[in-house]
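One structure, pasted below without further comment.
Let's look at chain A:
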Amino acid sequence: MSNTILRVEKLKKSFELSNGFFEKKKTIQAVSDVSFEIQKGETFSLVGESGCGKSTTGRLISRLLEPTEGSIWIDGMEVSNKKESQLKQMRQSVQMIFQDPYASLNPRMKVKEIIAEPLTIHTNLSTSERQKKVLEILEVVGLSEYHSERYAHEFSGGQRQRIGIARALIMKPQLIIADEPVSALDVSIQSQILNLLKDLQREYGISYLFISHDLSVVEHISDNIGVMYLGAIVESGPKDTVFANPQHPYTKALLSSVPVANPRLRKEKIILKGDIPSPKNPPSGCTFHTRCPFAMDICKKEKPKRQQLQEENHFASCHLLDQ
Partner candidate 1 sequence: MNSVSIDKNEKTVSMQPKYSPVKEFWKNFRKQKVAFIASVFVLLLILVAILAPYIAPFDPYKPNYDALLEPPSKSHLAGTDEYGRDILSRLIMGTRISLSVSFASVFLGMILGTILGLMSGYFGGWLDRIIMRSSDVLFSFPDLLLAIAIVAILGPGLNNVIIAVTVFGIPSFARLVRGATLEAKENTYVEAAKSMGAPHRRIMYKHIFPETVSSLIIFVTMRIGTAILAASSLSFLGLGASPETPEWGVMLSTGRDYLGTASHVVIVPGIAIFLTVLAFNLIGDGLRDVLDPKTKND
Partner candidate 2 sequence: MLQRKGWKILLLVVFCAIFMVACSDDKKETNSSEGKGEKEPTTEKKEELVVAVNENFISMDPHNTGDTNSNSVQSAMLEGLLGFDDEGQIINVLAEDYSVSEDALVYTFKLHQGIKFHDGEDFNAEAVKVNFERIMKDKSLRLNSRGFSLIKKIETPSEYEIKITLKETYSPMLTRFGVAKIISPKSVKENPADIPKKPVGTGAYKFGEWVQGDHLTIERFDDYWGKGDRVKKITFKPVPESGSRVAMLKTGEAGVIYPVPSQNIAQVEGDKNIQVFKVPSTIAHYVSINTYKKPFNDPKVRQAFNYAVDKDAFIKVVNFGLGVPLDSIISSKTIYYKKQEAYAQNIEKAKQLLKEAGYPDGFETEIWGNTNSDTMKGMQFIQQQLKQIGVKVEIKSMEEGTLSDEIYGAQTPDDAKLQMWYVSWSSYASDVTNATKPLFHSESFPPNGANTAYYNNKEVDKWMDEANSISDKAKQEELYGKIQETVYKDAPWIFLGVDEIVYGVRSDVEGVVVEPTGGLDVKDANFK
């Protein structure tokens, strides 16, 4: 168990919306049921479409948001019930990388300041010591001293994302939460960053919580994956198992929807009907039943339970599995 860097159990998050004084409050279930764990040095990916709660999950784990229910253990320590002042340790060992390399770097700070910010917050290092560390880490992510004196917006997307990675790396974290780190990048740059992330993992033994909507990217980088739909993980397991043998109809549809970059492999797709329901009023029972091609009566009424499948660590929540 000591090998587990992150464990999340029955995580829930609801937001309250109110339009004014006299309106009734509405609740949005952004995350309704998420449980998974990540081993040291491994990558776990959360994959799903917009509004499925994958980013919210990432923010909950990094404690940018307060979980409504459930627990989060990081390196054996429960952090979900701690106050911000008690999170100093966790703030150092868990770092984040964000989707938009344009918005996640303060345009008014020089690169060296950006990268050194965690050091400024958490350590008492002198300027020169910080500078030294910054230069080291720049080297690691493939930038040079020369870049450190410049502002982030002078760089291209790929370089910026490197800066973001350098910032996450400087505290030598155990876990990096990467929220769509490559989806804003062009393909040729995307592959550079993916390679860098993999190299860093190998070098430093970092674990990643990788959040993405892109199944191809996820397949490339992950060890384990969790597929989310409307706030819940509907299927999870080792990457190979899930990709080769998806059990949940949503996973199947998702996999089939991905356009394949090979004209010879054009195939009949499972086209889901309709749109993703709004989390403001999620469907009853299995939240997927409105779009599921195999929906049965029971799906409308009962929430399916999470089930262990044949292969190790492969879970799914679907009534079909009971048949």
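In picking the candidates, the idea was that all candidates are chains of the complex that A comes from, given by their letters.
Basically, a residue touches a chain if its C-beta (ideal position, glycine included) is under 8 Å from a C-beta of that chain, and two chains touch if they have at least 3 such contacts; residues count from 1.
Computed from a predicted structure; not experimentally measured.
Candidates 1 or 2 all belong to this complex, yet only 1 touches chain A.
The part of chain A that touches candidate 1 in the complex is made up of residues 59, 62-64, 84, 87-88, 91-92, 94-96, 98-100, 103-106, 108-109, 117-118, 121-122, 139-144, 146-147, 149-151, 154-156, 159, 164, 167, 177, 192, 195-196, 199-200, 202-203.
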